[in-house]
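A short write-up of the structure that comes next.
All protein chains but one are shown in place.
Up next is subunit A:
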Amino acid sequence: MGKVINVIEQIDSIAVKHPDWIAYDYLGTKNTYGELKAYSDSLASYILTQGLEEDAPIMVYGAQTFDMIATFLGVVKSGHAYVPIDRHSPAERLTMINEIANPGMCIAVEDLPVNLGDLPVLEGQELNDAFNANKNVTPNSFVTKDDNYYIIFTSGTTGKPKGVQISHNNLLSFVNWEIGNLGLPERPVTLSQPPYSFDLSVMDLYPTLVMGGTIKAVPKQVTDDFKKLFEILPTLGLNVWVSTPSFMDICLLQPTFDAEHLPALSRFLFCGEELTHATAQALKLRFPDAKIFNTYGPTEATVAVSAIEITDEVLKQYDRLPIGYLKEDTLGFILDDNGRMANAGAEGELVLSGPSVSKGYLNNPEKTDEAFFEYEGQRAYKTGDLVKIDDTGMLYYHGRTDFQIKLHGYRIELEEVNHYLNNDPLIQAGVAVPKYGKDQKVAQLVAYVVPEKNEFDSQIQLTVAIKDSLKDNMMEYAVPNRFVFVESLPQTANGKIDIKSVIAEVNA
């Protein structure tokens, strides 16, 4: 297929030509491209009557459902950007995003867990009526070029999340790269596993829709229930798999997860965290003829910017898998101490520049200026990832320059976790550190905590109470897995908590 020029119009053109093609399949409930266009047109037309400020984004709260993606499309057709918030987010996060994003309205596909004050909320029957109003819109109102298309909030260091603004141009650069370089089949049938608030979901959603394919949603209540998961997986007819490597590790536990039982499955795309040699090797044995891609990229440069196909040769050649070659339109380099581009073979912080690099964090000029700058007329982003680039342009990932970690694909700032630990009423002082597995990946987040005086009978009860209270404010994946209760935390000479010695102790 040729290059996409406009994501929204491309999806619409499929709806016009093939209104009966299935766009979305939620555990057997199917919706067509025709419905996708009708719902999103009508919703866009409703939004256009609401008199929102032109660049006000719209919060969209919900799960992996057809109504959710119809809402995304409706929002961008009205010229606004959507802020996807997963239904498993704590109420406090919604409140905080509402404060930072200054949205024009919220569309609640699922019931909101919190009152958002004066913010207009479209939900329930009213939302249904808006979907079914049979209204039309013209492309004149659509999000285009440098307009924001979506804004995804990541964790910040002080408990204040940062909203990464992704424009239509950013998204277009990513979508064209994926459909042109990752060998997707015609009309892909794609697994949708990550929630829409995690930008890995963009890797399954838009490339599939612009190609007229079908999204197969496998929501959290299924992935958490292994019995159900393995009942459902073989029935989906998937040919493209998109997930974190951690999710693949779950699937590989099942002996019948192989080419014999899932014969159509021919493409595997991984992103979000390091793909280990062991996982790739095991998968290759199960699906010898499938193409497996390891991809890499920060949310700030739109999902992924580099890829490599993991072949038998690659597995033979490398013990730690490289993260591949950059997409054509993107430049990646390392700046030396004098701000000059370092030569091939150097190791340092990867800087990315090109059309998929975000304009910055929404309403946060300070954090934007820390990480983004202009480089030779292009937007550039300092990733914080330590890499080596060899003379063929191959990238090798070597870790982080800061205290950001990836746990099962989720991006976590340790400073943010520490912020919440130290603000918790049950905790006097605390610090969270990663415990690494054999494969160099973070296996667990461990908190060392000096508890406040308490009346709990056991450490388990105290752990449970702390976890419960943290969950009110933090994403569940960022709540430490283990708590170690201590009388004091080690300190450095100048009186700060000595994180390095705690890391050493946890990994001893």
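By definition in this document, a residue touches a chain if its C-beta (ideal position, glycine included) is under 8 Å from a C-beta of that chain, and two chains touch if they have at least 3 such contacts; residues count from 1.
Here is the rule we use: contacts and distances are computed from a predicted model.
UniProt lists the omitted chain of the complex under the protein name "D-alanyl carrier protein" (options: "Exodeoxyribonuclease 7 small subunit", "D-alanyl carrier protein", "Anti-sigma factor RsgI-like middle domain-containing protein" or "Citronellyl-CoA dehydrogenase"). Among the residues A:Asn102, A:Asn132, A:Thr158 or A:Thr256, only A:Thr256 touches the chain that is left out of the figure. Within the full complex, the residue among A:Lys227, A:Lys316 or A:Lys453 touching the omitted chain is A:Lys227. Touching the chain that is not shown, out of A:Asn6, A:Ser141, A:Asn181 or A:Asn481: A:Asn481 (per the contact rule at the top).
Within the set A:Lys160, A:Lys382, A:Arg400 or A:Lys467, the residue that contacts the chain not displayed is A:Lys467. Considering the complete assembly, subunit A touches the hidden chain via residues 223-227, 230-231, 246, 249-250, 253-256, 408, 443-444, 446, 458-460, 463-464, 467-468, 471, 476, 479, 481-484.
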